[in-house]
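Would you mind keeping the following structure in view while I ask a few things?
One protein chain omitted, others in place.
As written, the chains take the letters A, B and C, and residue 1 is the first residue of each chain.
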Amino acid sequence: LRYLRDLTFHLQVTPSVLRIFNLLLVFAFSAHYVANAWMIVAGNPDGLDDGSLYLRALYWTVTTMTTIGYGDITPHTNNQILFVIFIEIFGAGIYGYVIGVMASLIANIDVAKNSFQQKIEQVEAFLRYRKVPQGLQKRVRDYFEYLWRFRRGHEEAAIADSLPAQLWSDIGLHLNRDLLERVPLFRNAPEAVLRQVVLNLQPVILQPGDVVFEAGEIGMDVFFITKGSVEVVSADRSVSYAVLGEGQYFGEIALLHSVPRTATVVSLDWCELYRIDKATFDKVVKRFPAFAEEMHAIAAERRKNDQSS
Amino acid sequence: LRYLRDLTFHLQVTPSVLRIFNLLLVFAFSAHYVANAWMIVAGNPDGLDDGSLYLRALYWTVTTMTTIGYGDITPHTNNQILFVIFIEIFGAGIYGYVIGVMASLIANIDVAKNSFQQKIEQVEAFLRYRKVPQGLQKRVRDYFEYLWRFRRGHEEAAIADSLPAQLWSDIGLHLNRDLLERVPLFRNAPEAVLRQVVLNLQPVILQPGDVVFEAGEIGMDVFFITKGSVEVVSADRSVSYAVLGEGQYFGEIALLHSVPRTATVVSLDWCELYRIDKATFDKVVKRFPAFAEEMHAIAAERRKNDQSS
Amino acid sequence: LRYLRDLTFHLQVTPSVLRIFNLLLVFAFSAHYVANAWMIVAGNPDGLDDGSLYLRALYWTVTTMTTIGYGDITPHTNNQILFVIFIEIFGAGIYGYVIGVMASLIANIDVAKNSFQQKIEQVEAFLRYRKVPQGLQKRVRDYFEYLWRFRRGHEEAAIADSLPAQLWSDIGLHLNRDLLERVPLFRNAPEAVLRQVVLNLQPVILQPGDVVFEAGEIGMDVFFITKGSVEVVSADRSVSYAVLGEGQYFGEIALLHSVPRTATVVSLDWCELYRIDKATFDKVVKRFPAFAEEMHAIAAERRKNDQSS
Partner (left out) sequence: LRYLRDLTFHLQVTPSVLRIFNLLLVFAFSAHYVANAWMIVAGNPDGLDDGSLYLRALYWTVTTMTTIGYGDITPHTNNQILFVIFIEIFGAGIYGYVIGVMASLIANIDVAKNSFQQKIEQVEAFLRYRKVPQGLQKRVRDYFEYLWRFRRGHEEAAIADSLPAQLWSDIGLHLNRDLLERVPLFRNAPEAVLRQVVLNLQPVILQPGDVVFEAGEIGMDVFFITKGSVEVVSADRSVSYAVLGEGQYFGEIALLHSVPRTATVVSLDWCELYRIDKATFDKVVKRFPAFAEEMHAIAAERRKNDQSS
């Protein structure tokens, strides 16, 4: 029963194939009844056997309902003519319906692709209007290409909005738990805190060479790398301190104090990061007094270490 | 008159059936006039009686306008040919219009279902992209199935937005008055306060096993159960304190003080709750000085009780 | 020239009629050229005069391109057959294009009505799901009927968003200047202040019997009546103090002090009001130091009067 309900649901919401099948059925039934009626109206002037008679009637019906109308079988008596007029109108209506359904199905298949394409066209029209140079236009195109190839153009924020918080946090925990647990701050965090953290992660997509932050800027967020790699370099980019890849994080000090970044971070590759800023994190932490206390202790100790060093 | 206006309104905004009827009428009238014109142009070479002549003319017209074109009746003189050319173009235009209207009607019937289905497909594409395990994907599908089966996919927030506050609060009061009046805090609240409260209720849908809040978390909202049931358990979930069902509420202390929750609440079933948080409630209360004073008195007394206990 | 540009713009953006005309033109040109080609391919086996020959060729072309296909004129040589195959494909493509354009035009004509109707259906589905009584459902229907009859379903906020602030404030000033100047507070306000005020007016639609505010509630906004009338009554609604109509305002004290309302206000009719709240008004006033000082003087004086009375 459960399985049946599931099936019904999926048929109900993914009806393209079902609807074409349904359409064929409606057409076949209509044709069958019209053919039978035509046999009664037209009689059997050529003395055909039952099978041939039915086949000819069905042939005439389908020829008419598809608006092909060869004209090799035509009505002669007034009754036949009257019958044919009704069938023509009925048949043309059915065929119009068939085309309408087809148009609707086709339009829906393309909706996602079309709306994405429109967005691209709008952006490109803007870039041309503003006379943005080819190099930048190329980067914009590359970005959209990336978005379409890897994500079919979907935006994570829209997906989060369409799911309840509990479900979205389950998905987020599944995806990021390993990553979060590498951060010392989160190691002892209760499940409920992690759940709030993943609910507030914001996705960031970077192209190769994009700057995540510059040395000297006040740090306001921590970043988690889920794809690609970044390089930590000195302010003048002359020294490379580290290369960080998938499953690593950087800038976590920003969750404790608002201090200037000590290095610049540049993406080496197409990267997907998650970000959470201090203000959001503080709001989350405030709801969990036990964890908040622990956080403050860590923050105080770090500050002491910083001053003594 | 009032009734007539109502009817007109409904015909105006629910026109599907009316428009198909209208379409048939346009088609019938056009066919009638074209048939009459054809009788004038083609004459009566076979010496038919008036009825048969009209019927044959109508038959020819319908056969042409539906683009069937048997070809058993065709024009011979130049005048007839000229007439037929015009009728063919006119008829094909009418038939194109019929198909266009059909396509438009069909597209509109499916709009709600299609937009819901697209959302599902987008979410599922995301889950596959992120390689979320089947179990979680199943829960997401279950959620959408629930939303479609019980709510045709509508979101309460969108509905609230499309109605004026007064009307929406009337609906909310009708639905929740009994529930609200069970809460001691609201028992003596003036109508205007309850109205503001229902305007600020936020719907929450829970799947079985979802956590509403965990013990230790600072309480920020009160919950009202309108469907399903939840279990109040200890922090380690070893002790069950209570099972609450439809028409009950929990966490109301959060509207008075921001204190840690003393228990964890887990849903036992598919639940629909309403939530109002302290910040919103405070903003409402501030507008009603008499009620605000009463609230503060209750809050002070509770705090005294808590300290003495 | 200016007129021509205007015309072009309107043709460009209201193309329905133009596009149908354009479609006919494309069809007529195609048919003319195809007919000429057919005359070359088919020759003149029946020895017709030039006019008749062209007419017959055009007749054949239109019969084919509209997919009617009587079949009284058919190809015989291989060359003719090859030609006809191409023309059939071309003609069917043109006809498919015609139907596509029709469907698109029809779909667009109905877009505003359809999206409004969908909103109604969604709301009504919700009301049925929640088992809201008929009386309330009727009021919701009345509201939508009002919105459609008087405003074609448009929302003022959406219109304000689609115009630049300067233009929207010009429209607002034109519509509300008389009304605003009746308010003593605004009598000496500079143009720039009025402009900011109208930019921040929020429309409110009331049904007969709706409560604007209740006595005892802290006043936070002033209301301007642009349509219908309201009654100012005592808290228990036993005494009627005044009836206010179009062009009048109430609650203006709320812009000076946050004090409880001294009376209840109920709509007598379908009303359209504009509202501006104290917080927004204060933000506006702060930008105009000269006017702000004047305001504070008025506020101080009123407070003195209130205390002395």
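Please note the rule applied: a residue touches a chain if its C-beta (ideal position, glycine included) is under 8 Å from a C-beta of that chain, and two chains touch if they have at least 3 such contacts.
Everything quoted here is computed from the prediction, not taken from an experiment.
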Using the touch definition up top, pick the residue from A:26, A:39, A:204 or A:253 that touches the left-out chain.
A:204
Tell me which of A:117, A:229 or A:262 is the one touching the absent chain.
A:117
Who touches the missing chain here, C:81, C:242, C:259 or C:279?
C:81
Given B:70, B:126 or B:223, the correct residue touching the omitted chain is B:70
For the chain that got dropped from the picture, name the residues of chain B it touches.
67-71, 99, 103
Considering the whole complex rather than only what is displayed, give the residues of chain C touching the chain that is not shown.
5-6, 9, 12-15, 64, 67-71, 74-75, 78, 81-82, 84-85, 88-89, 91-93, 96-97, 99-101, 103-104, 107-108, 111-112, 150-152, 154, 156, 158-159, 162-164, 166-167, 170-171, 174-175, 190-192, 286-290
For chain A, the residues touching the chain missing from this view:
24, 27, 51-52, 55-56, 58-59, 62-63, 66-72, 95, 98-99, 102-107, 110, 113-114, 116-123, 125-127, 129-130, 132-133, 136, 139-141, 143-145, 148-149, 204-207, 210-211, 213-214, 216-218, 220, 260
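The rule is short, and it goes like this: only the chains that are shown with their structure count from here on.
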Nearest 5 degrees, what's the C-alpha rotation angle taking chain A to chain B?
90
For chain B versus chain C, which are copies of one sequence, does the interface use mostly the same residue numbers on each side, meaning over half shared, or is it different?
different
So, in whole Å, the Cα centroid of chain A is separated from that of chain C by 30
Determine the centre-to-centre distance between chain B and chain C, using the mean Cα coordinates as centres, and give it in whole Å.
21
Would you pick out the residues of chain B that each touch at least 2 other chains?
67-71, 99, 103-104, 107
